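Worksheet: the structure to be examined is printed underneath.
Just one protein chain is left out here, and the rest sit where they should.
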Amino acid sequence: MKKTLILTTALTAMAFGASAQEITVMSWGGAYGKSQIEAYHKPFTDKTGIKVVSVDADNPATPIKAQVEAGNVTIDVADVEYADAVRLCDEGLLEEIDPSILPDGADGTPAMDDFLPGAVTDCLVTTIVFSTIFAYDSSVFADNPPTTIADFFDLETYPGKRGLRKGAKANLEMALMADGVAPEEVYDMLETDEGVDRAFDKLETIKDSVVWWEAGAQPPQLLADGEVAMTTAYNGRIFNAAVGEGQPFVTIFDGQVYEYDGYVIPKGAPNLEAALDFVVFATETEQLAEQAKWISYGPARKSSGPLVGLYQDGKTEMGPHMPTAAENLQKALPSNFEFWADRDTELNERFNAWLAG
Amino acid sequence: MSDAVAATSTTEKLTTADGKPLKAALARSQARNRRRAFYLVMPLLLFVVVTFLIPIGQMLSMSVTNTGFYSWKDRDTGETVPLMVELREWFDANPAGTEPDEAAYAALRAGLAHARETKSIGQIGTRINYEVSGTRSMFTSTARKAERMEPPFKEAILDADDEWADPKLWAAMRNASKSVTLDFYLAALDRTRDADGNIVKVEEERAVYVLLFQRTLILSALITFLTLVLGFPIAHLLATLPLSKSNLLMIFVLLPFWTSLLVRTTSWIVLLQSQGVVNDIGVAAGLIADENRIQMIYNQTGTIIAMTHILLPFMVLPLYSVMRPIDPSYVRAARSLGATSWTAFRRVYMPQTVPGIGAGGLLVFILAVGYYITPALVGGSSGQLISNLIAFHMQKSLNWSLAAALASLLLAGVLLLYWLYDRLVGIDNLKLG
Partner (left out) sequence: MALPTYASPLEKIWHYAYLVICGLIFLFLIAPILIVIPLSFNAEPYFTFTEKMLSFDPTGYSTRWYDMLLTFGMVDPEAARDGSWWADAWANAAWINAAKNSVIIGFFSTVLATCLGTLAALGLSRPEMPFRRTIMAVLISPMIVPIIITATGLFFFYSATGLANTYIGIIMAHATLGIPFVIITVTATLVGFDHSLTRAAASLGADPTTTFFKITMPLILPGVISGALFAFVTSFDEVVVVLFVAAHDQQTIPRQMWNGIREQISPAILSVATILVVISIALLTTVELLRRRSERLRGVSPS
């Protein structure tokens, strides 16, 4: 009986123990999650005393939508891709954020001029520019390393398993670019049925050799375990595995697809005030620059650029590793959010049918 | 019992000590016993109704709910606002296939403007986008202009985007304009409606659900067969050994049964992955070349191997409980009458084990059809089952109505098998260990 009593007390304490001074932030976990904890969460707690709880998801946009639609919101702030933010905002699932609460840049530039074009929308404040790239294990292809996106689809010259994200986005674009379509024509082509067929046909050529990943932390792990020889990945994850952990991974920016990503607040967030404070704090010039020291994603404010210096190891220059560095943009595609907001359902449906067939 | 009651009624009236008719007293006491038995069961029954039947029923009702185009719940005030009222009236007044006239476009414009105002346009666009892809942004962009449009509205709307004239789009809006629909069941069976409202198959490259249902059935049947092939010999061995030995060997069956599903799935990943134990042994033994390691996991093979292992005890235990009481003297008698050992086994022993095969087979099949965790972890893309697709629509694509429709079809199949199991085997005969 006494034991029961203790357990009941423990249970009650655990169920109702959450204090008001706490916000929950959902993000993508792994190296990226860590960069946010170091650059945003810890300084925010130091400054305000509000504890920040980090929660991971494969893509925070989906649990957010599920929570809001089911009327059961537990997340205060979520880190989502640009196209998802636009879609969720249109559907009324996000709180609107008044851009006037965002402070000016550290160099005095007004906030709306300081952010990259389009980076602040009704519901989203962008924090980073990230990119989907492909990477390979240099110990596997020592003699004749791959250099272009076409090599990723070339199983003859570069034998071995491939890792791809389980979803249509970025895969279709990369497939077309590998098939010789110029980046600026990719979305025009995908608007047509023939273009979509062509992308799927290209994917079909490697389908049997693909290991599909879902969480951003998986691709570096797949490479490290030798489960794949090459994989698509978010560029920051590969950077951290290569530079941070010394893995022999090489990033190829040829044919990269880059996109904004930032913070949104789900409709009905339990701690709206604190959530707004957090978003404002995290997207200040210094914090954005600080994050870029932990992972190779470009900061969303121009004023943060000059403050980004070396990686946390104190010797690696971050600049060349950013997706937005000039030499990485030679054959690069900015992800088209309107296209994906519209076609996401259809193309993923087709993607699933293709995958299952 | 009823015979006894009938017997008393034909003879002269018997009474209890206090003078009541015996028949009434007996009936009362029986009723009391029935009530007493029922009261014992009632708390649990209520509990299961609340935590199981109601949630599932509620979820299944979503499979016919079609509110995306019909009503909007304002998340700030909690109120439910009807949507596209004028357009729905127009649909009611005009049969399917009617060419949309100026009145229809006026109704559409009013609906779009209202949706823009209530911020429900995203939901409307998403709902129609399920059926006619690429229309979501048409809704949002046209709605933005709707407020300022001047009649004639047909021209104004077609000016904004000439895709609005597409009859498929109008058919989709018509389908979406009823709050209750069976269309999600059509979608779950790879069917859709064309512009005239006829039911047709979806394009081949988009058909997936029928294939997944088929695959689920085929893989489950295969797994059931494999568990039978593997389970029969050991159940037979366990049943014919003396109890002291068979109890010891039984541990090999019961330990997997008691071990966490995730542990067993993990083990198979460790064994089968390309840098795993089995491939390593193969390479060390020279059977497999190092660069040609066999892909045994993250595909159908992985799902089949892992699920066969996990479900094998569910086959062995019912087989064993049927085989144990079979008298060995039958087989001996057959042998002494001149049957070969094979004939004796086939004609005498096998028929006696059929109830066990039926019980084990049905149980394994029922469990396999609904499997989720193992295919999700080791199935890659080709080893996914229908449960994984339900989870996909629940958690990723968030098309809950479709998820519910798929779930109802799966549930109907499982319940049918369960009913069959109850009829053939009897739930009371379910044994665990």
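Each chain carries a letter (A and B) given by its place in the written order, and its residues are counted from 1.
In the analysis below, a residue touches a chain if its C-beta (ideal position, glycine included) is under 8 Å from a C-beta of that chain, and two chains touch if they have at least 3 such contacts.
Being a predicted model, the structure only gives us computed values, none of them experimental.
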List the shown chains that the missing chain touches in the full complex. A, B
Selected from B:A96, B:A207 or B:L271 as touching the chain missing from the view: B:L271
Missing-chain contact among B:G97, B:P167 or B:P233 belongs to B:P233
Missing-chain contact among B:L14, B:L45 or B:M350 belongs to B:L45
Pick out the residues on chain B that sit against the missing chain. 30, 33-34, 36-41, 43-45, 47-48, 51-60, 62, 230, 233-234, 237, 240-244, 247, 249, 251-256, 258-271, 273, 275-277, 280, 309, 312-313, 341, 366-367, 369-373, 377, 387, 390-391, 394, 403-404, 407, 410-411, 414, 418, 422, 427-428, 430-433
Write the list of chain A residues that the hidden chain touches. 7, 10-11, 14-15, 18, 24, 29-30, 53, 55-56, 70-72, 74, 214-215, 217-218, 221
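Definition applied: only the chains that are shown with their structure count from here on.
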Using the average of all C-alpha atoms in each chain as its centre, how far is it in Å between chain A and chain B? 33
What part of chain A is in contact with chain B in the complex they form? 62-63, 65-66, 68-69, 87, 89-93, 159, 161, 166, 200, 210-212, 225-227, 267-268, 338, 341-343, 345-350, 352-357
Chain A touches which residues of chain B in the complex? 75, 119-123, 125-126, 129-130, 133-137, 140, 205-208, 211-212, 215, 273-275, 291, 298, 380-382, 384, 389, 392, 394-400
